[in-house]
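Reading through the structure tokens given below for one structure.
Left out: one protein chain. Kept in place: all the others.
Order of writing sets the chain letters: A, B and C. Residues in each chain are counted from 1.
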Amino acid sequence: MPYIPHTEDDVQAMLAAIGADSIEDLFDEIPAHLKAGQLKALPEGLSEMEATALMAARARQDAGALCFIGAGAYEHHIPAAVWEIATRGEFYTAYTPYQAEASQGTLQTIYEYQTLMARLTGMDASNASVYDGASGLSEAVLMALRANRKSKSRRVLVPRSVNPRYRQATDAICSNQDVELVEVVFDAASGLTTPAALAAHAGDDFAALVIQQPNFFGGLEDVHALTDWAHANNMLVIAVVNPTSLALLTPPGEWGEQGADIVVGEGQPLGVPLSSGGPYFGFMCCRQQYIRQMPGRIIGRTVDLEGKPGFTLTLQAREQHIRRSKATSNICTNQGLAMTAATIYASLLGPDGLEAVAAHCHANTRTLVAKLTAIDGVSEVFSAPVFHEAVLRLPRPAAEVLAALAEKNILGGYDLGRDYPELADCVLVCATETRVESDLQAYAKALQEVLA
Amino acid sequence: MPYIPHTEDDVQAMLAAIGADSIEDLFDEIPAHLKAGQLKALPEGLSEMEATALMAARARQDAGALCFIGAGAYEHHIPAAVWEIATRGEFYTAYTPYQAEASQGTLQTIYEYQTLMARLTGMDASNASVYDGASGLSEAVLMALRANRKSKSRRVLVPRSVNPRYRQATDAICSNQDVELVEVVFDAASGLTTPAALAAHAGDDFAALVIQQPNFFGGLEDVHALTDWAHANNMLVIAVVNPTSLALLTPPGEWGEQGADIVVGEGQPLGVPLSSGGPYFGFMCCRQQYIRQMPGRIIGRTVDLEGKPGFTLTLQAREQHIRRSKATSNICTNQGLAMTAATIYASLLGPDGLEAVAAHCHANTRTLVAKLTAIDGVSEVFSAPVFHEAVLRLPRPAAEVLAALAEKNILGGYDLGRDYPELADCVLVCATETRVESDLQAYAKALQEVLA
Amino acid sequence: MSGKSIDQQLIFELSRPGRRASAQAPKALPQQALANIPATLRRKQKPGLPEVSELQVVRHYTNLSTRNFAIDKQFYPLGSCTMKYNPRGANRAAMLPGFLGRHPLAPESHSQGFLACMYELQEFLKDVTGMQGVSLTPMAGAQGEFAGVAMIRAYHEARQDDGRTEILIPEAAHGTNPATAVMCGYKVREVPVNRDGDVDLEALKAACGPQTAGLMMTNPSTCGVFERQIDAIAKTVHGAGGLLYYDGANLNAILGKVRPGDMGFDVIHMNLHKTFATPHGGGGPGSGPVGVSERLKPFLPTPIVGKDGEQYRWLDTDDLPQSIGHLSAFMGNAGVLLRAYFYARVLGREGMIRVGEYSTLAANYLLKRLQAIGCTAAYPERRASHEFLLTFASEARELGVTAMDIAKRLLDYNQHAPTTYFPLLVPECFLIEPTETETKETLDEFIDAMEKILAEARENPEMLKGAPYTQPVRRLDDVKAARELDLVWKAPR
Partner (left out) sequence: MSGKSIDQQLIFELSRPGRRASAQAPKALPQQALANIPATLRRKQKPGLPEVSELQVVRHYTNLSTRNFAIDKQFYPLGSCTMKYNPRGANRAAMLPGFLGRHPLAPESHSQGFLACMYELQEFLKDVTGMQGVSLTPMAGAQGEFAGVAMIRAYHEARQDDGRTEILIPEAAHGTNPATAVMCGYKVREVPVNRDGDVDLEALKAACGPQTAGLMMTNPSTCGVFERQIDAIAKTVHGAGGLLYYDGANLNAILGKVRPGDMGFDVIHMNLHKTFATPHGGGGPGSGPVGVSERLKPFLPTPIVGKDGEQYRWLDTDDLPQSIGHLSAFMGNAGVLLRAYFYARVLGREGMIRVGEYSTLAANYLLKRLQAIGCTAAYPERRASHEFLLTFASEARELGVTAMDIAKRLLDYNQHAPTTYFPLLVPECFLIEPTETETKETLDEFIDAMEKILAEARENPEMLKGAPYTQPVRRLDDVKAARELDLVWKAPR
């Protein structure tokens, strides 16, 4: 009986103490007609050896390609220490720190994480993670509706240059509460959200403006102008940012005159493997005045009976287990372990290390773009400066070219036609610090061959 | 400065405390002409990312073959828990438990290991590991010379059916102390050490007889007869055993009338990966009366100031750090972590699990032999029953056939011609529980093709 | 004589300007490399991340970790949380480089291995729950609930059945249930629970009507007993045109024994981080797949894994135009799902059934033995499911010792405390869930500890108020934490 320790003697002793004849008797309150028959889809159990061999074969099947896809998930070097420590039983197999005295390890780690994220984003406070960047945006939108006292609207302005997957998830989640996401077009030349595009909405009642930096195309928005415009129009500013980029870029807390109000984003770049899309973690920060509207767990520092410092869950009156239907969100289990990994990662990188990572990503992507646009018929689409992704136009439909590249074991980027019909011949490419010169060359060579 | 934490401020403060102007000053006692110039062979330092990528590429280069080599190192399933726990910093980065009170984790683990090995081998005591099986045999030989009061000889009888690598290492080590290993031939039909072969040495003065079970050819020796013969001739019996096999086979403590006197072997099959040959660990057990002659660390249970049980190094008067030139051996650092892994492994397998592993190894090897000997020109060489290895004769030189198989990514066994000229067309094959039916088939198919 | 108390500094307090874990950073590039980025968008001050050495980081977080209770170290009988053994083999399998390195947007040609695992997991989950369709995307139980209720909403909307504005929820329900209903735009109406832990059927009937979108419940309920009137409840809700939602947090109790689909539920979420033994990671991640009956299949959240011949492929909103859509950027917590897949493969058909059996055996044994040493069961007439409720209301009244005091004292006995004060309807309660992976000896140790604590409560109640005594900190001041918010460390000047 895998993972079940009971011997026949144990079972008999336990049944005797209960006063039951058989285990089956313990289910005697269940109406007989409800009892299940045999399971069918499930095969016979395997040993650990067999299950491991099976999964190792499957993992091998998918491995080995050279990947230039970003589009919201980025391959970075992850120091070995990160997951060797994060998977220590004490972190890996603990529950949510409800018994604070027996969970100081997790609690202090979260407090450090909160400090870290507040410093990286330039905000006052952080929660202990939400599911991911996309669902984080939906929480931010709902939070903005609660927080913006100046607005009565259930509408939020969302540029088309914001990650379409974030927009879709936010719509799927928030539309249940009749929230409307109103699109703002991007400038066809720069790929940015321009004041001109926003002007159409000036004076309208919106609860918030979402600003993604860098935007989905990798471009750097004029966040200062956008932020100030939103605040001038009584909107809160929800920043969606890439944490790696913050080692280089103005933190949302310093955008424009007053800074962003709520900051969310995908925490994956901070030490979390690509892993097919999860577990990652969404981070969420805000200004002091909005803390009580923030969803998710928050840790506070306090003292014990003897005055010694310690950490505990706080502001629980925002949460479902206390406030039930009046909670800020239904979130309960979050992405704790990934957040723990990120805290270790950021500590290992430090400010200079993270900046060096960001700089290498930027430089590698620039080099890749130069190499690829040297190929006939390939050009860069947008004029805006980018962080570590860029949009390239191909002489043929992107889907077709990407499929041909995949046959050469090169995953050549994200097909923008999936979300932007007008960009059906465009790919979004990314080269992080993990790509070396020969990788970039391999891509260029393969593309040349495919397009020849 | 990788792994060095000192900031410029730290360095200045430390130099000031020392009263030195520069780090170079601290080397002022070293004659100037001895100072080294630049290192040449060493390249510039890499980041962890770069070094990891380099080694990952190299590791991939060597991976992927289907292996049927045994010959002293065996692929077994290793439960994930084994190394996830053994590489916890507390085990992985601790030193030898010289400060017992701060090392109870390691010490209790060793005490459990000693108990385990004593039970597996049927002996009274165990040390905390020596380097490997081969060097372990050399220690056993030296120990037997010290322990056998009835013999004045520096000669030991070692059958040719004992692992030739063990014989070579033992010779390389013991010949420095003028110890002579005298060979005993094996029976050409059975591949075993027979009473007839031993009879030639009856009455001669030897300190010990070495008995390997299963022997290098995988064959099962008549250990009872051999043991009794040795004892009758005033020799000690040194058993060399495979720990997995002991789940099935008579433990050395029960060989013949009195049992073996010293037991050694390679511990690798107990949860230690093949890993190119190391780190493995040699185990070493003995009868109560010889404990004071045993080399290596030994842990004892005792009590603390308050009478609470605890564990500590004991019988240190045998060891080099106390007895220096009079020590039983020069061994200091041993193979502790591998031994820790083995302790966890054996606990996870338990008596039934280890027996099942042994039985599958046996059955798989028998199936493989059947499949291969069904091929024209391939035959089993020896008649003796085997544990999990067998010798096959090929119609062509083994080296040639193995090379052809390797091109098909099948490592078809060990070329016995390397050590036994008379077996130049023979391979030693092994199929442990990790080999499945389709693996065995793949081997048979490839061999058929190679020999066609 | 205690020597130095090993107080744990913050990683930020270990920071020194210019210190770095150099092996981890790529070589610095000349600023020239960044010339493309406009100065106005560059950050002016370095972010205040810690500047520490690699050894400092390793030592700091290793030491921090030791200040946690965890399954790998202690018995952890948190009711409703299913703290069972998290197989290490599952961790190793999910952390295979081939899985860790796969980009979520990798083409299907480079994803067949992963997709095969996910497809099979979908099939397994259908089988054990008796549902007709499964989506793996929800990232935790609460997101599964969200998906489920959003599907109920989408279903009614698709039928233009517009007046359904209310979700019914038994008062014992977990907080996520009402919070979810509200996130889906519903009003919540709570339904009372009987003295014996079952739903008050008359009250339910009275509450049901044309405004009823559905009922969310779990069975066995969070009272730790099996809801015996489930047929009648299903009939009532369905009769009113509502749908039945199953909160799968308690699935462990009945895994393989009773299938929610057979009980009449239309939609269910599963907490794989409970029932399927994936770890909790100190708060997450989890995974909350949803299963649905035939009529809700069109609404499942995307993506889902489909199979064309021998090829696996993603089904997305193109294939499922009525889907409630994406709830996250990619496909869910893949790494958690791989662990659950491993677990399902190892347990297999027979193993699944044993889970419900042995977790129920353990709970009933523990309950009976605790009653024998003087604990008060909330529902003494009932069988325990995989968990059960005790109440310390009389201890609180007579000795002034609360459930919280007993919980804290348990920590001194190296036992994690059960869930306290949940569900809210039972005063001073413990919800205790031992799971099937703990030995009888471990249960007996817990019983011994409880017996000693009950004796302490009688002899020295004041002492219990001071518990715990053996942890890194004594009892913490939660009020101060909330009143004088200290959420982010600021360097003292």
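By our rule, a residue touches a chain if its C-beta (ideal position, glycine included) is under 8 Å from a C-beta of that chain, and two chains touch if they have at least 3 such contacts.
Keep in mind the model is a prediction, meaning the values are calculated, not measured.
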item: Touching the absent chain when the full complex is considered, from B:Leu198, B:Leu249 or B:Ala398; value: B:Leu249
item: Listed residues B:Leu181, B:Ile238 or B:Ala346, member touching the removed chain; value: B:Ala346
item: Residues in subunit A touching the chain absent from view; value: 1-10, 47-49, 79-81, 84-85, 89
item: Residues in subunit C touching the chain absent from view; value: 1-4, 6, 14, 16, 19, 23, 53-56, 58-59, 62-63, 66, 71-74, 85, 87-89, 97, 346, 409, 411-414, 437-439, 441, 449, 463, 466, 468-470
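We take it that only the chains that are shown with their structure count from here on.
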item: Most distant chain from subunit C by Cα centroid; value: B
item: Gap in Å, rounded to a whole number, between the CA centres of subunit C and subunit A; value: 20
item: Rounded Å distance, subunit A centre to subunit B centre (Cα mean); value: 48
item: Chain centre separation in whole Å, for subunit C relative to subunit B (CA means); value: 45
item: Where subunit C touches two or more other chains at once, by residue number; value: 19, 23-27, 52, 54, 58, 62, 87, 89, 91-93
item: In subunit B, residues with contacts to at least two other chains; value: 47-49, 79-80, 84
